[in-house]
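Below: one structure in structure tokens.
One protein chain is absent from this view; the other protein chains keep their places.
Chains: A, B, C and D, in written order; residue numbering restarts at 1 for each.
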Amino acid sequence: MFEQHLAVLPVLLPLIAAPLVVLINKPRAAWLLSTLFVGACVYISFGLVSATMDGGALRYALGGWEPPWGIEMRVDSANAFVLLTVSVIATLVLLFAKESIASEVAHKQLPLFYSAYLLCLAGLSGILITGDAFNLFVFLEISSLATYTLVSLAADRRCLTAAFRYLVMGTIGATFILIGVGMLYMKTGTLNMLDLAERIQAVESHRTINTGLAFIMVGVSIKLALFPLHMWLPAAYSFAPSAVTAFLAGTATKVAIYVMLRFVFTIFGAGYVFEQMNMEIIVLVLALAGIFQCSFVATTQSNIKTLLAYSSVAQVGYIILGVSLVSLTGLTASLLHIFNHALMKAALFMAVGAVFYRMGSVQIIAFQGLGRRMPWTMSAFTIAGLSIIGVPLTVGFISKWYLVTAALEQGNWLVAFLVLVASLFAVVYIGKVIEAAYFKEPSEDADATKIKEVPVSMLIPMWLLVLANIYFGIDTSLTVSAATAGAEALLNGSSLVGGVQ
Amino acid sequence: MDSVLAASGLGILIVMAIALARAMVAPTVYDRILGVNMFGTKTVLFIATIGFIMGRPDFLDIAIVYALINFIGMVAVLRFFEYTSESN
Amino acid sequence: MTVLIDLILLAMLVITAFRIIYIKDLFSVVMLFGIYSFLCAALFVTLDAVDVAFTEASVGAGISTVLMLSTIAITGRKEKLSLHSHTFATLIVLLTGGALIYGTFDMPLFGLADNPVHEHVAPRYIETSPTEIGLPNMVTSVLASYRGFDTFGETVVVFAAAIGVFSLLGVRGKPTELLAQEQGLTQHKVLRVVAKISIPLIILFALYVQFHGDFGPGGGFQAGVIAAAAFILYALTFSLRKAVGVVSPRFVKYLAPVGVLLYASVGLVSMLNGANFLDYNVLAADPVDGQHYGIIIIELGVGITVFSVMLGIFYAFAGQVEKANVQ
Amino acid sequence: MSLIFEHFNHWVVVILMMIGLYIVITANNLVKKVVGLNIFQSAVFLMYITMGKVVGGTAPILAEGVTQYSNPLPHVLILTAIVVGVATTAVGLSLVLRIKSAYGTIEENEFQNKEDVI
Partner (left out) sequence: MSALDYLSAALLLLGFIFSLSGAIGLFRFPDFFTRIHASSVTDSSGAVCIILGLALQTNFDLVTVKLLFILFFLLLTGPTGSHALAKSARHGGLLTIPECQEKAKDGVS
């Protein structure tokens, strides 16, 4: 009975756990239940990755109606890989959140926090697995609504304006996607993704399809914070509770990137999007502009969470850069960087959350002299920081390596050179924090008694991520094979559009 | 007979347009509430007539919902209007 | 003739939207938005979208207007003039509008029977759904059975909104917390008598809509909203304290998850019977009966969730109005 | 003439979308931004519903002696979208209330430092 429902369980378990958590209404039991259910999701996503490793696809018709009429769940190696990332990050952040959230959110609101957390996870995994364009919009709304709630739970009053700005931009983005899907449905008469891909071939040159593509790309770019449309991200990430920022940085933008990949490669087909509509020039320029502008702004920030938020936007630029190279290695580099960046950024935000847990502030002054007082946290921060820069023996190096090789394969020297130059910015803004932590004396007002290491329950997930950072930096067989399988599923998904798997 | 129904549908539409004009250009707030209230009741009649014009008279549930929501909207406006006038 | 009616309704819609841009008094903006929702619903009726008109009227005009009014009761009525110029805004708007107009050139013409929309997937919903699912209302059969997972997602969206509002505004637990001195529309004696007469009618109508959804326009969402509207009317005319005494916020806060779980349980039962999630054919010996059971239960689940969420959100907002009014 | 007449609904959808977007961007008051968002979304609902209408067809509810029905699928999609729109409005308005109690104002030009501006 279990294998038959493997495809729908990652969405179903969090969806059922969320109401249960509200019914239980006791923080400890709520945390336990959520960890149990999210742990089961990780186990299932491992099963899904192994099931789809050979290029096959799991299909699950909901309600028993076969696909074009009913809604179907379709898991292939691409979304299984991203689902694995999302589930692993969700579990580790949940372990981290046990202590960290208790200090930032009112005791009475904790069950509501866990319920919103589970709803966000359910929405994200729903977006990943669904094979129906409109169902993707519904799950997008579930995860967005839950994210607005999570961001607005912090004590700092600026989180409210950040959540409101995120709500307005997010709703406009989701409505743009709805307009785009509506235009596709108007011309093809179906909503199932594979069916859509097949029927778009006939009407590809029509102007409505071009406009539909434009609206979907703009809507998704708002959601994944591509360069000009990223204004909502820095405020939302820097004023949200630290556990929420760690979760969002690791998953939300990654899922939106997956949505762009799915639309571009599976539904419209790479040939149409990149050759006929030559979209790759626009995306390439925006990605590079995003990398440089946000990395530069990151170096000027004094609030460490805003610094890392701008760094996240820059890293999203790297992923989109890989996509715009329109080659197998380019796509592999993007999928690889989705996984690697999730590991790096979640670890960094957890470290900053630990500092906030002890020091109560995330300004750079609070970091001074923490090298000796909070050795585990700051060493975790340093290793993850080195991984962002791309130092060998870390995952960051692997991602940059594949990105540069993909660019060089196409003889695109300029892009390869720019990618390496941008890493210098990373050296500056990470170096700023490490220098404050290890080579500066703590400022007088910070009373020495309070600063000591964070409880172990917060250190374990942090160090698990850091060790993963290092392990996957050395033994890259697992991640690269999964990423390549995903890239092939996407690429030949678009060329092999005729044969519906 | 359906031409008479269509004519009365159009007539109610014209009355709705006038009530809408009143709701938009209103000297006092009470006039605006009055315009909205009249617009609401006329929409109920319009929906009932449209049901008959389109030959599907079993859609009168929507006209009933209209009347309901119009009444509740009216009560809500009066109730919160007293609050807003006190609060600033 | 109906085309002329369409044109006038569309013209009124655009005029109302234009007027909303330039009005500075927020109270009038909300009133015009109420008219805008009513016009949208009337337009949907002329475009044969009967269930959608039902939902737009009850949810769009009913709940949104009441929530906006209670927000304005706290945040004041006058909108200040914004200083920065609007050239940037007009630029973006013209750009989007231009893209949309560019998109309409190849759009299939309005109302033709052989548009691609009516060819591929729709014929099955129209021809075979009355036999396969046995419901005259095709919209309910598509909503509940063919695309039942969409509706499950939608119920979870409503639940997520409830979580958001409860965590932001916090629903008052005990009725005693609410200040006793506040009275409803006390001096409006006539209104209170008429409300006392009409509230049972409204609740009766809500139940009719809930279970009539298979045959005519209606269903879980509309019924939930109309039932919540009845209690909102009670809270507005008689005091909030009395309404909280009738249906306490704690009960409403725990009822919402029960509705969602009721919906999910139907799916789980069909999973345990060996079929896929939300497959109602296995719920009973004869597949069509199974569809009937499945649809009635999930409509009930949707109705309970929407009723408790809408009422809970109203309590949260009305509680804030009371708190602000007392200071 | 037929181009304008046939596409009249699409022109209205485009105009409403532009009005809604304009209100969202230029509104100084947060409640008016939420109203603009609703108008923007209702334009999309109108687009879907006009897509499903068949001239000469009646509402998709079985009635004897009727052969031509309008398409029920856009109606189902829009039922979902309306409820999603109301859910977003409810969360947006509760955020506005919290902003009012935290900042004391919901006018965009009255927020002091830059990062608070919506």
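The criterion applied here is as follows: a residue touches a chain if its C-beta (ideal position, glycine included) is under 8 Å from a C-beta of that chain, and two chains touch if they have at least 3 such contacts.
Predicted model, so just to flag it, every value in this text is computed and none were measured.
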Checklist entry - Which of the displayed chains are touched by the chain that has been omitted? => result B, C
Checklist entry - Pick from C:Lys24, C:Lys80, C:Arg124 or C:His188: which residue touches the chain that isn't shown? => result C:His188
Checklist entry - Can you name the residues of subunit B that touch the chain not displayed here? => result 1, 4-5, 8, 11-12, 14-15, 18-19, 21-22, 28, 30-31, 33-35, 37-38, 41-42, 44-45, 48-49, 52, 57-58, 60-61, 63-64, 67-68, 70-71, 74-75, 78, 81-82, 85
Checklist entry - Can you list where subunit C touches the absent chain? => result 185, 187-188, 190-191, 194, 197-198, 201
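Please note the rule applied: only the chains that are shown with their structure count from here on.
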Checklist outcome for this item: At the largest C-alpha centroid distance from subunit B we find chain A
Next on the checklist: Tell me the chain pair with the top count of C-beta pairs in contact.
Outcome noted: C-D
Checklist outcome for this item: Whole-Å distance, C-alpha centre of subunit A to that of subunit D, is 29
Checklist entry - Using the average of all C-alpha atoms in each chain as its centre, how far is it in Å between subunit A and subunit C? => result 32
Checklist entry - Distance from the CA centroid of subunit B to that of subunit D, rounded to the nearest Å? => result 21
Checklist entry - In subunit C, which residues are in touch with two or more of the other chains? => result 48, 50, 72, 74, 100, 104, 107, 115, 117-118, 121-122, 125, 147, 150, 153-154, 157, 160-161, 164, 168, 216-217
Item to check | Sequence positions of subunit D contacting 2 or more other chains | outcome: 17, 21, 30, 51, 58-59, 61, 63, 73, 77, 80, 84, 87-88, 91, 95-96, 98
Checklist entry - What are the touching chain pairs in this one? => result A-C, A-D, B-C, B-D, C-D
Item to check | subunit C residues within the subunit A interface of the complex | outcome: 99-100, 102-108, 115-122, 124-125, 145-150, 152-154, 156-157, 159-161, 163-164, 166-168, 170, 253-254, 256-258, 260-261, 264, 267-268, 270-272, 274-281
Checklist outcome for this item: Listed in rising order, subunit A residues that touch subunit C in their complex are 1, 5, 8, 12, 15-16, 18-20, 22-23, 60-65, 68-71, 108-109, 112-113, 115-116, 119, 122, 126, 132, 134-135, 138-139, 141-142, 145-146, 148-149, 152-153, 179, 183, 185-191, 195, 199, 203, 206-212, 214-215
Checklist entry - How about subunit A: which of its residues touch subunit D in the complex? => result 134, 137-138, 141, 145, 148-149, 152, 157-158, 160-161, 163-165, 167-168, 171-172, 175, 178-179, 182, 185-186, 191, 235
